[in-house]
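Every protein chain but one is kept in place in this view of the complex.
Naming follows writing order (A, B and C), and every chain is counted from residue 1.
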Amino acid sequence: MTAATDAQQRAYIAGQAADARVNVELETEGMTLNIGPQHPATHGTLRIIVRLDGERVVAAEPVMGYMHRGYEKLAEVRTYPQVTTLINRIDWLGSFANEVPFILAAERLMEVEAPPRAKWIRTALFELSRIANVVLFLGDMGVQLGAVTPVFFAFRDREFVLNQIEAVTGGRFHPNFDRIGGLKDDLPKGWIEETKGVLDRIRTFCDEMEVLVAGNEIFEARTRNIGVIPADVGLAYGMSGANIRASGVDWDLRRDSDMGLAHGDLDWKVWTHPDGDSFARYWVRLQEVRESCTMVEQCLDGIPSGPVMAKVPRIIKVPAGEAYVETENPLGIMGYYIVSKGELVPYRVKIRSASFNNVSITPWLLEGVYVPDVISILASLYFILGDIDR
Amino acid sequence: MAALQGFDSLTSGDTVVAQNIAFGILAVVMIVAALRMVTTLNVVHAALYLVIVLAGAAGIFILLGAEFVGVTQVLVYIGAIVVLFLFGIMLTRGALGEDEEANIEKRRMAVLVGVLVLVVTGGAVLDSFGDAAVNRAAPSLTAEIGDSIFSQYIVPFEAVSVLLLAALIGAIVIARKD
Amino acid sequence: MLLNQFLLLAAALFAIGVYGVLARRNGVLVLMSIELILNAVNINLVAFSAVRATVGGEVFALFIIAVAAAEVGVGLAMVLLLYRNRRSIDLTEIDQLRG
Partner (left out) sequence: MNTLTLAVELAYWQQTTLRAVIGLVAVLLPAGTLVYLFLFKMMSFMQSRLGPMEAGPYGSLQLLAEVGKFLQKEDIVPAKADRVVFKAAPFVVLVSTFLLVLVIPGGPDLVFIDVDTGIFLALAVSSISVIGILMAGWASASKYSLLGALRATGQLIAYELPLVLAVMGVVIQAGTLNMQGIVMAQAQGEIFGFGGIGSPFILTQFLGFAIFLIAVQAELTQPPFDMPVAESELVTGYLTEYSGMRFLMFFIGEFATAGIFAALASTLFLGGWYIPGLDPTDNLFNVIGPMVLMGKIILVSFLIFWFRFTYPRFREDQLQTLAWKVLIPLSLINIVVTGVLKVVF
């Protein structure tokens, strides 16, 4: 199934209204079930309309846009430094990572480059926000499958990561710390040592999850061979990040392109999994958190000394031109396409967020699965509502 | 059942007041529920009325000292058969869910036949058994029932077993898709 | 307690069941009415058993319960098949062998 045409959409909505009218005599054969927009499984306002035959899904259609906040338009009336405040809130769990590609694009247009120290700190914070983001997924996946306990562990240990981010940036969720030409501030005293302790905690957490969640027989039964995405289909739908790496595609922008961060100087590995099922997605993310820990550790050891801010004018005017920069964010590839006319505000900002593409595969993926698997597949695709709707 | 034991302390001679009261309540509830069951238009309601009738029958069995039959009634009828009915109705709603009013002459005939059956059997019953009394000394023992099933009634028991197996296979064959 | 009161109750249930079988057109309701009839028989059996102070009647009541379960299983399967093939379970419409 490809994306629905207008007529199909309207037919769905009409069927929806008709179903709302049926009296207490409900059907299950050919029943339409609304998962969302307000539903405990979607942790946000994603709505998925599924047509069921018994417990089997005949067709599924994601309806997006319940939380659209118009960031692309808003960005056109904000100055460049103001935009970072907005885009922080796209993927709210890994906010710092949202700022990076935008700043990098603006820097490319202005032809300034952040000093090495700023780059290394950026990399550390970038990976820390990935940890903060994905750790929550590792616990939340358990909740979606009925195990309540892991998510509490995830929230507990994510707190330590957030503390470290807060110690540097002053903001737990929305740091707004990245500046064109560098960073707002240097690292606080003693931060490096504390962070190393936190990384140890996260490693322990990963070991726990490996035993508690990934090692559980029921978890395996619920995720293995469920929601299999072949590599070519995933690529055709524009999936990225851990979702596509779990299908065996060895593609990671941190290694494959020069994102302008310090990843090239670090020693790390891109994890892939050949299966492409829900379990593979969980497993790959688990390994990536561990990998991120190593990266942050190397960053902490290798931060060069020097300033954290390059010379930039006090009032930032970006020269006319266009630039597109994409980075490997926690949820997948995030890119900003900036068109500038040389003014205080960007002329046009186009945001490519990972989750939008990642959930667009659902009509294809959910066809023929059972209702319980809808939830486990959605959970394993790991989207953030803000990242879908922007 | 808790009440039943106490009734024994009330026994005086042949008159068992509490048991008669219990019977009266059960009988009225059962007949009203049965009537509602065959007249209601909503099939789910009909199944729920059937539950009341069946539970009443279980009560009657216990009143008659047939504990094991009463409990079996609850387990098989309420726990399985009615659930099967409800399940079937809910799985296929629509046509199974509603029953249009049957046509008038058909209903008139049915009422006639029903009343006839009641009058004939009732008359026959009153005529033949007069005022025989149920003298329940103690509930019948489950062990006794078990013994007689596996000695005296072993052939019917085996026949029922084969029938159940056949019905199981038959139901699966009939209801299978494709 | 008199034997007659149980027998009359059973007779009433039996008559109501007969009415249900004859008057209703919904296959499921007809099956339920048959259950009513079987229960009336059971009450009789158990009552006689109590009067005679033997367990024979109770044993047969148990057999009837088992048979009723089998009957409902097959009967409901047939009704479901009917519904699947004809989108209706009105028994008055089922008057021919060829679907």
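What we mean here is this: a contact is a pair of C-beta atoms (placed from the backbone, for glycine too) under 8 Å apart; a residue touches a chain by one contact, two chains touch by 3 or more.
Computed from a predicted model, the values in this text were never measured in an experiment.
A.B. asks: Which shown chains does the hidden chain touch?
C.D. replies: A, B
A.B. asks: Which one, B:86, B:113 or B:168, makes contact with the chain that was left out?
C.D. replies: Only one listed residue reaches the unshown chain, and that is B:86.
A.B. asks: So one chain is hidden, and I want to know which residue out of B:29, B:71 or B:164 touches that hidden chain in the complete assembly.
C.D. replies: Final answer for the missing-chain contact: B:71.
A.B. asks: Just the residue numbers, please: which parts of chain A touch the chain that's not shown?
C.D. replies: 23-24, 26, 28, 31, 33, 35, 39-41, 55, 142-149, 152-153, 156, 213, 216, 218-219, 221-222, 370-375, 379
A.B. asks: For chain B, which residues reach the chain that was dropped from this view?
C.D. replies: Where chain B meets the chain not shown: residues 1-6, 8-10, 44-45, 48, 51, 67-68, 71-72, 74-75, 78-80, 82-83, 86-87, 90-91, 139, 141-143.
Keep in mind that, in the parts below, only the chains that are shown with their structure count from here on.
A.B. asks: Hey, what residues on chain C touch two or more of the other chains?
C.D. replies: none
A.B. asks: Where in chain B do residues touch two or more other chains at once?
C.D. replies: Those would be 91-92.
A.B. asks: Okay, in this complex, where on chain C does chain B touch?
C.D. replies: Within the complex, chain C contacts chain B at residues 1-9, 11-20, 22-26, 28-29, 31-33, 35-36, 39, 42-43, 46-47, 49-51, 53, 55-56, 58-63, 65-74, 76-81, 83-84, 87-90.
A.B. asks: Show which residues of chain B lie in contact with chain C when the two form their complex.
C.D. replies: Listed in rising order, the residues of chain B that touch chain C are 16, 19-20, 23, 27, 30-31, 34-35, 37-38, 43, 46-47, 50, 53-54, 57, 60-61, 63-66, 68-69, 72-73, 76-77, 80-81, 84-85, 88-89, 91-92, 95-96, 99-100, 102, 106-107, 109-111, 113-115, 117-118, 121-122, 125-126, 129-137, 140, 144-145, 148-149, 152-153, 156-157, 160, 163-164, 166-168, 170-172, 174-175, 177.
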